[in-house]
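Encoded as structure tokens, the structure appears first; notes follow it.
Excluded from the complex is one protein chain; the other protein chains are retained at their positions.
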Amino acid sequence: MASSQLPEITCTEQAQLEELYAAFDAAHMKPLWTEIGGLMPTTPQPDSVPMLWRWSSLLPLAERAGELVPVGRGGERRAIALVNPGLSGAPYATPTLWAAIQYLGPREEAPAHRHTQSAFRFVVEGEGVWTNVEGDPVAMQRGDLLLTPGMHFHEHHNTTDHAMAWIDGLDIPLVRTIDAGFFEFGPDELATKETPEVSRNERLWGHPGLTPVGAPTPKASPLMAYRWEHTDAALGAQLELEREGRPGVVEPGHAVVRFTNPATAGDCLTTMRCEMHRLRAGTSTALTRTAGSSVWQIFEGAGVVTVGDARYEVGTGDLFCVPSWAGLAFDTDAGLDAFRFSDDPVVEALGLARTAHEDRS
Amino acid sequence: MASSQLPEITCTEQAQLEELYAAFDAAHMKPLWTEIGGLMPTTPQPDSVPMLWRWSSLLPLAERAGELVPVGRGGERRAIALVNPGLSGAPYATPTLWAAIQYLGPREEAPAHRHTQSAFRFVVEGEGVWTNVEGDPVAMQRGDLLLTPGMHFHEHHNTTDHAMAWIDGLDIPLVRTIDAGFFEFGPDELATKETPEVSRNERLWGHPGLTPVGAPTPKASPLMAYRWEHTDAALGAQLELEREGRPGVVEPGHAVVRFTNPATAGDCLTTMRCEMHRLRAGTSTALTRTAGSSVWQIFEGAGVVTVGDARYEVGTGDLFCVPSWAGLAFDTDAGLDAFRFSDDPVVEALGLARTAHEDRS
Amino acid sequence: MASSQLPEITCTEQAQLEELYAAFDAAHMKPLWTEIGGLMPTTPQPDSVPMLWRWSSLLPLAERAGELVPVGRGGERRAIALVNPGLSGAPYATPTLWAAIQYLGPREEAPAHRHTQSAFRFVVEGEGVWTNVEGDPVAMQRGDLLLTPGMHFHEHHNTTDHAMAWIDGLDIPLVRTIDAGFFEFGPDELATKETPEVSRNERLWGHPGLTPVGAPTPKASPLMAYRWEHTDAALGAQLELEREGRPGVVEPGHAVVRFTNPATAGDCLTTMRCEMHRLRAGTSTALTRTAGSSVWQIFEGAGVVTVGDARYEVGTGDLFCVPSWAGLAFDTDAGLDAFRFSDDPVVEALGLARTAHEDRS
Partner (left out) sequence: MASSQLPEITCTEQAQLEELYAAFDAAHMKPLWTEIGGLMPTTPQPDSVPMLWRWSSLLPLAERAGELVPVGRGGERRAIALVNPGLSGAPYATPTLWAAIQYLGPREEAPAHRHTQSAFRFVVEGEGVWTNVEGDPVAMQRGDLLLTPGMHFHEHHNTTDHAMAWIDGLDIPLVRTIDAGFFEFGPDELATKETPEVSRNERLWGHPGLTPVGAPTPKASPLMAYRWEHTDAALGAQLELEREGRPGVVEPGHAVVRFTNPATAGDCLTTMRCEMHRLRAGTSTALTRTAGSSVWQIFEGAGVVTVGDARYEVGTGDLFCVPSWAGLAFDTDAGLDAFRFSDDPVVEALGLARTAHEDRS
């Protein structure tokens, strides 16, 4: 019971209790009654905290790493992770999500490997890198979402004379927690140096509502590139429909598309949800709380975002994280597009999803 | 037991048996042992037969109906069904599938109704008609597949000065067999006379791998128009991939896309599968037998099709049906595109799917 | 359009129409507008009719067949089907369901076969027969439901000196309609003559909520015997809970259990639902209409059943069928138990389920 409710106890009783607790320690035991508030809080009490990382800070440091640190076997990737200050120094943006800026210099290559962790790349600016997924070269361009489902060999190569940076999202913390990570090196040589505009997986799976009957049946998403052209059109259509008085948006001025696996209609990755949000100029969203955590990157435009008690002015490239159950709201005069990824599929698969909306007006 | 195995019986025994069988009749009973071969054949013995309907015969008759028969409330649609000669005069192409040519004259309208039967339209030629599905106007153009899921109000209007014909596919026979048909008239006036190029359902759902988060969650396919532009590109890509030595086609020279529900990744309709097939010039397919029946329409090109013991030279617009377990094969010098619809989702849902392939070389 | 709405037409027009309809016939076509009322009725208009078969009529005829007709290879089973008078002489109880009384004399054997049709046996009285399903001997006793999922070899043998009769239910009409029936003979000799009290499938799967981890994963229900002891207890508990003011019954005085596949929690057979109903003494049920058809057998007790316009006094062993959308209601002074099987899983899988309840008070 809570100590506040304990009747006063005598010195003898106190000594007996201390002896008991020492015996617990020695036996590798710990009582629930002294810990329950921390273990089972009334509402989520995350260790992670709201945090903002500015693109204007990240990019120069990534460039500097490009000058000083080679890419190659062992370190594998020139990726620099976002560190949530609440998580004891672990390189995690949230307890389940790893987010990083990755940087590939002119003509550089990152060697092949594969792992049970799921990954994606999102491109806030630039182009010129191809990521080969199981030997299928996938161009990376502004606004694109590119997937690397678990246990798919992948390697990157920059075919241009300029560097390119993008963000990576992985489920490293979650997989680390449940100790389900396996990792393998691939060949040191690139599987292919082809640079097609359209990848093979897109040619098979990138047609709306059309399933290729002869294609191998995949367990993970067979579509591994979601192009900005389509995302932009889909978001634009939702706001147009809203103007016409038709359903489509999630709330006034707020369009959302989710990136999904066309072979299952589920999330594009088993452990991470990816979405693009578009806020019309002049929009203020409701305040939303969600069980589970997310990371956002502003893709275009600007605005003010509220995360729990924090309030950030954000613009293109800026990243921030939203701890579980922290209130989240946007206000934007100019309008903005923002990429979001989260552990929603995990929370939902475990039957733990919960959301609350608050009107701020 | 089979009569061949019966021991010889006496006149008395014969009389007793006849008396028993008469008693069965009177009691509304029928023995299995005299019927089992017909009820439970070793392999399917369909009543329906292979049959060809030439577009060059269908279209003039539909045009003549356009001159003589008005469209309106009661008759509802100027649709003329294909009749399989094996099915005792029922207007069914196969025991589960209804197929018809529908014809709408210049400026004509077909009034709104809805029914539990699922329906689609496929356009082999022409344009100028909009089908309004729950008030959402959907343009009908060459090569397009347009859905009307069960219990969606729908009406058609021709906005041009020329007539248009297309084919309708419905699950009327199946729904009739299980007596699950419900039908309602809608308003006599058109819900809308708008003629947008792109329907609202396409604007929300017609983007590859992108799910609109704010859209109402449908039970049936929320995407109700599959445009030829996408179908053509998807088929072309499969054959290109084959040329590059990559997987994609179902067999050499044979590309197939299935029209699917983007909200579930399942078939576009609960009771009918729709597919487009493309055969490269010079292709001869394997002979395939499938439990369940289908109807095909040649969309473009020409070839020879074998269905059971029948062999047809087919060209654009020609329709034929494939009874259950009839061997089906194509040979084409020029190449061809063909639309197929079938009761595969029914056969699969009931655990009765079976397929066999035979090499014809 | 309906003829009542046609404007008056001239003799010339009439002749032209007749010429057109003759051309349709010649081209194997049939217009929708003259047929739509039959094809797409406002509510289901089944050909099948309500029908009662009394056990007191069925059993003596089955016994007489036992004297006159041997069981053996070819005829396979001494089963006599219930014939619905509305179905043109086909040996079908409803358009989707086949029901029969099967009779096995003392020491008789019915040889092994298998087929894609799903089957069950329900025992209204008697014992002494074992049905071997894939070599697993399953005792048949009063009140038991025994399954034979599709493509499982099965054979029956009577190990006693008295005859036994029971009812068989199969999806023969449905499988016939979609032409998906395949049939194979098994060995002429019995696979086993063992007569255990409990079958192997029950020993593995017949424990509530317990899944055997090492057992082969089945596609069909791995539990193939549902014993009266459990069914009776489950029904009794529901009525007790009702008396205690707790949820459990489907309506006042009306308990129902559904026989389900413990490996999927779905229906025990893919194409047929099986249930046992118990009505407390003095119960009058609501009138219920359901899309799809069913067959019932009174297991114990007596009452009056209303099916559409028919009204039957029924007692132990009596069978009746319920066509689609016919109103069904029970009134019982003494209380009764009734076994029901239906095509509900088919109707539900196809998205066509619909039910209506009417208060009769």
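Here are a few things to note about the model shown:
Should a chain be cited, it is by its letter among A, B and C, assigned in written order, with residues numbered from 1 in that chain.
Everything that follows uses one rule, which is that contacts are C-beta pairs under 8 Å (C-beta built on N, C-alpha and C of every residue); 3 or more make two chains touch, one makes a residue touch a chain.
Every value quoted in this text rests on a predicted model; they were computed, and no experiment measured them.
The missing chain, though absent from the view, touches A, C when the full complex is examined. Within the whole complex, the absent chain has one touching residue among A:Ala23, A:Ala281 or A:Ala334, and that is A:Ala23. Checked against the hidden chain, the listed residues C:Thr260, C:Thr288 or C:Thr316 yield one contact partner: C:Thr260.
Check C:Trp53, C:Trp166 or C:Trp205 against the missing chain and you find that the one touching it is C:Trp205. Interface residues of chain A facing the missing partner chain: 1-2, 4-5, 13, 16-17, 20, 23-24, 27-36, 39-46, 48, 51, 53, 57-58, 61, 64-65, 68-85, 91, 95-96, 98, 100-101, 115-117, 150, 172, 174-184, 219-220, 270-271, 291-293, 323-325, 343, 346-347, 349-352, 354.
One chain is missing from the display, and on chain C it is touched by residues 200, 203-216, 221, 223, 226, 230-231, 233-234, 237-238, 240-241, 246-251, 254-265, 268, 275.
Simple rule for what comes next: only the chains that are shown with their structure count from here on.
Chain A maps onto chain C through a rotation of 180 degrees [Cα fit, steps of 5, range 0 to 180].
Using mean Cα coordinates as chain centres, the one most removed from chain B is A. If each chain is reduced to the centroid of its CA atoms, chain A and chain B end up 44 Å from each other.
Our note on geometry: chain A versus chain C, Cα centroid distance of 52 Å, whole angstroms. Taking each chain's centre as the mean of its C-alpha atoms, chain B lies 29 Å from chain C. Annotation for chain A: no residues touch two or more other chains.
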